[in-house]
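What follows is a set of notes on a single structure, which appears directly below.
All protein chains but one are shown at their positions in the complex.
By letter and in written order, the chains are A and B; residue numbering begins at 1 in each of them.
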Amino acid sequence: MKKLRITLQDVVPFAAFIVIFLFFTIMSKGRMLSAFNLSILLDQSVMTIVVGCGALFVVAQGSIDLSVGVNLALTSVIATWAANAWGDWLLIPVALIVGTLVGIFSGIVVSRFKVPSFMLTIAMLIGIRGIVNFIQSFIHTQAIPKSMGILSAPYIKYPAFVIIIIALGYVFEFTKVGKYCKAIGENETTARYVGVPVSLMKVVAFAICGLTVGFGALFSLSSNGGTSQQIGLFFEMRVAMAVFLGGVLVTGGTSAKLYKVLLGSFSITIIVNGLSLIGLSQTQYSQSIQGLLLLLILGVTILASKKIGKSAAPADDEEIAGHSEDQTAKA
Amino acid sequence: MNQENMLEIRGLNKYFGPTHANKNLNFSVKKGEIKGLIGENGSGKSTLISQIAGLYPSDSGEILLDGKPYTPRSPIDANELGISIVMQELGVIGSLPAGVNVFLGRTRQFTKNGVVSLKALNKAAADVFEKWELPKVPLNKLTDGMMIETRKIIELARALSVEPRLLLLDEITQSLSMNNRNKLYELINKLKSMGCSVIVITHDVEELIRITDTITVLRDGEVVGDLVSANTTPDEIKHMMVGREISGEYYRADMVPDYGDDIVLSVSDLTVPGEIEDVTFDVHEREILGFCGLSDSGIHTVGKAVYGLLKPSRGRVRLNTRDLTVKSASQALQNSMAYVPKDRDNEALMIHASIHDNFVLPSLTELQAGVGYLAPGKLRKLAQEMTDKLSVKCTDIYQAMDALSGGNKQKVNLGRWLAKDIKLLILDCPTRGVDVGVKAYIYSLMKEAKKNGVATILISDELTEVLGMSDRLIVMKDGRIADVIGRDEDFTEQSVIRVMI
Partner (left out) sequence: MQKLRSKQNPPQEKHNNQAVFALLLVAVIVVISVIFNFISGGKFLDGTNVVIIISHIVWPTFVAWGFCFLFACGYTDLSVGAILVLGSFATAIFGSLLGYPGVILGGLIVGVLLTFLNFNIFAFTKIPSWIAGISLAMIYEAVAVFFKVNKATETLIYTVMDKRLRILGELPWSIIILAAGFVISYIIYNKTTVGLNIRALGGNKAVAKALGINITKTLLMVGLICGLFIGLAAIIQQSIAGRTLVKTGLTSINMVFQPLAIVLLAQVLQKRLNIIIAVPLCSIIIFAIFNLMTIMGVPSGTLQEAFLGAFLIGFGIIGQRGYKGVVK
């Protein structure tokens, strides 16, 4: 039986979650716990969790995808338009395909052209938002076909959600794909030298992330009945917060675990929901708290992870002469 | 203490992790002496002079400069006491002009009102070049586009601009052309006539004898000889550098090559620009094919290229057992090949991950059940079995790699491949930084693999190791194959060193 190793790094996100939960429950005088509110919480978490689990593959490698928000918007707009123009049933496949294609594009540019993922996905953040705004300037908001409205029915939505999460969890924790992604995050050079197909895995990770964006788009469209001018706005930060508040390191690796995305998603959803319950839903409170929290958690988890293991990288003074434990052979 | 000694070192020790790079070294340099320092890769030469230059502190022992204790906290301290170094690794900033590189870090002296006068700086730099008769370098141009030789000359100018009493040169001659080398020799003599001292590290034994007064030979971190240059011969030095007692039990007992007829791997005309050229060889079933040479001979590149990690500009690596040409590392992985990299911490292992994760990584494809399912129990079993079989000293298989000693890390490095059914094993310096007990164990693992039909490519900086284990030995020099020797032929250090150096 695997011995449960609990480290500071694991404890902090749980502690944070408990603190956040208690804080808002108390401040909202218990309204947080009402059945109605809990169901809203769950609903609001669904999209975040689904895309978060997809983003997990990317973050496990040490990269990031900040374009999930605009990808969601683009996917929603195109899928709705296709469904209305050519056939209701197209909504699902088009959403999934467009989301995945955008992901594949990111993956190729990062792996083949070596552009840092944060820079690329931010450039896409602005570029694709421009395209979406452009499209919406003459298509305006659309409603999804009536027949597709059935997607929002609880007996379809929730089972679908559970199945998707289980599938993603399976691939991440129990197949080569997930293990390779974590290896790349731990040490990309090592992974390459073993023979892991690193470039391919990068494209795959971004593609999976894009696929989950497609699912997210479907959830969003079915909840709202169609597109809007606000789709996907700030969503990438939502997903990033979910992943990092859950305790996944920016460098990914073995710190990337599925349960952390669940934990973090609930944390961030409670924060946003809680703030509105206590009347502080305005941007300035919501954003400042999220920004501070993110800095805090990142700082603490990074610090905790450095304390655990002796750093294997050569100390700076050894680096100067090109020496490390393993390089004295050059002497 | 000898009054003539400008520099005296007693009982110097330096560790890098568990590696004992300098072992109780005693070393001295007289005023006006040109001292040569030579040894194989890993002997501790660069470590020694790096400490003299103030690049990092010693662990124990004392250094006396002019009789007074010398403990520089940084290279700047060393500079102020008249000691400067030209390092082995390239030490100029490409994005800055040559003149600036000469005085980088010391630009205050040319500053008026906060602004550095590039004119004054370049004039001072030009003066340095002039004074030491160094070939002219365009001081205004960025060093980025300059040849390696030119960059080395800039570094030399920088070291000289400090007006050193002791100049340390680490492998500088190999990047200089013939006439510049001669200029360097004149420069060294000029320093000597000024009462200054020079320590020269080089691989060229003949050169060393010619230009130095005395020579110190290092081996395995220890001083094995202090010679007067005029009284010694290249052979004597070479013998000291690599000669060791070969204890038979350690390696193989036999002196006969023993391998099958079937060729497992055929390499032809393999060329990687700047590293290796026209490398051609075969590896047979059950063979241990050794590769040896100096640091720039290309032996390590061969290992990477064979495993598909480098793209050759010419040539082919053909795996005959599967009838395919190896073009990528992932192909190699899928076709029963294995590669154990030299740099354990940075290239071979995921140092912050667990022993379990490191053991299972190369075997994930084989461990899959249907639908790609990797049963945690199966992975755990493999990791536990290997840990037990190899006696990896740890608290359990979930312990992080960075807590292990070098020897145990190496057991994991090698063991993760032995857990698979492999046909070709590429080992690069498999016993580096590993204690004697684990060394012997690794050799026994190699012998066992050989018995099981595995073909092994053994790349090593340690001559005695390749001589002890190989059926055939390929000696490389300057990126090409210099000689191929069989175990039953002249399999001695002398014959190999002659070709190697």
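One rule holds in what follows: contacts are C-beta pairs under 8 Å (C-beta built on N, C-alpha and C of every residue); 3 or more make two chains touch, one makes a residue touch a chain.
Predicted model only: the values in this text are computed from it and were never measured.
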{"item": "Candidates B:64, B:81, B:118 or B:263 - the one touching the absent chain", "value": "B:118"}
{"item": "Hidden partner chain, touching residue among A:150, A:200 or A:303", "value": "A:303"}
{"item": "Interface with the undisplayed chain - residues on chain A", "value": "61-64, 109-110, 113-120, 122-131, 133-134, 137, 188-189, 233-234, 237, 240, 250-251, 282-288, 290-292, 294-295, 298-299, 302-303, 306, 316, 319-322"}
{"item": "In chain B, positions touching the absent partner", "value": "55, 74-76, 79, 87-96, 100, 104-108, 111, 114-118, 138, 140-142, 144-148, 171, 174-175, 273-275, 296, 478-479"}
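FYI, only the chains that are shown with their structure count from here on.
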{"item": "Chain A contact footprint on chain B (complex, rising order)", "value": "16-19, 21, 39, 41-48, 50, 55-57, 87-89, 295, 307-309, 328-334, 339, 341-354, 357, 360-362, 364-365, 368, 372-376, 380, 396, 398, 400-403, 406, 429, 432-433, 461"}
{"item": "Residue ranges of chain A touching chain B (in the complex, touch as defined)", "value": "2-3, 5, 174-177, 179-180, 182-183, 186-187, 189-197, 200, 253-254, 305, 308-314, 317-318, 320-331"}
